[in-house]
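Rather than the whole complex, this shows some of its chains in their spots.
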Amino acid sequence: MKFHTEYLWFTTKKRRDYVLITDDVQAAVTKSGIREGMVLVSAMHITAGVYVNDAESGLIQDIDKWLEQLAPARPDYLHHRTGEDNADAHLKSMIVHHQVICPVTDGRLDFGPWQQIYYAEFDGQRKKRVIVKVMGE
Amino acid sequence: MKFHTEYLWFTTKKRRDYVLITDDVQAAVTKSGIREGMVLVSAMHITAGVYVNDAESGLIQDIDKWLEQLAPARPDYLHHRTGEDNADAHLKSMIVHHQVICPVTDGRLDFGPWQQIYYAEFDGQRKKRVIVKVMGE
């Protein structure tokens, strides 16, 4: 059995941003030499998410607006008593979920035609990290 | 180490529908001969979800109504500028999440008494697919 671990680093210019990482994950799978198995793609921060959905710019704006409605940035969260101002980013990360597991078949991400992996940043403008761990044979 | 991959196909009659697939997933586990490991059950579309919850018809109606409140079907999503009309289905899929990993112990889904696996269709009436990948020994 083989394992291969990589870390992807992100410093987004905007506080909230959505970064397409499908090719980076496929590159890690290819590098691993694993033909059959799974790859875990998981944010190492609690104010970011990883999700699989469409690479369509209108939809990404819809997602961003919708997340802001469901988990708005507001001053009055209790978390802000610690000096933080990013409670909304924690909540947004919970809706989106911080990780996905992608199936690997025959050395490729075994995806449907429209599936793309995104890193969702909700409190950016600083260095953050995602772990990519491939596991299989 | 063993791997076993199957694809389940769905064409729901309704646009939104909830299909119980626990037995299909257990059948894939049994067929694999894997006694110990995990099974990934993951939608291959970005307008569908897979979740584990109760097989109770009232609750399923509650879930459907609640998802429509949190992510309503509306004409004014930016995604619809592409000609699509299913932005709400993408958002519903994000809440529900598009995949689960089920533990396998002694050849069986290692579930609590009420856990059932559902395929959640949010933009149906056409052929769609779920990957079931068992991994273990």
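Each chain gets a letter, A and B, in the order it is written, and its residues are counted from 1.
Please note the rule applied: contacts are C-beta pairs under 8 Å (C-beta built on N, C-alpha and C of every residue); 3 or more make two chains touch, one makes a residue touch a chain.
Keep in mind the model is a prediction, meaning the values are calculated, not measured.
Asker: With 2 chains shown in place, count up the copies in the whole assembly for me.
Answerer: Taking the entire complex into account, the copy number is 3.
Please note the rule applied: only the chains that are shown with their structure count from here on.
Asker: With chain centres defined as C-alpha means, what is the inter-centre distance between subunit A and subunit B in Å?
Answerer: 20
Asker: Along subunit B, where are the residues that touch subunit A in the complex?
Answerer: Counting only subunit B, the residues touching subunit A are 1, 3, 5, 40, 42-46, 70-71, 77-82, 87, 90-91, 93-95, 97-99, 101, 129, 131, 133, 135.
Asker: Flag every residue of subunit A that touches subunit B in the complex, lowest number first.
Answerer: Listed in rising order, the residues of subunit A that touch subunit B are 1, 36-38, 51-54, 56, 58-59, 61-63, 66, 70, 95-97, 100-103, 105, 110-112, 114-115, 136-137.
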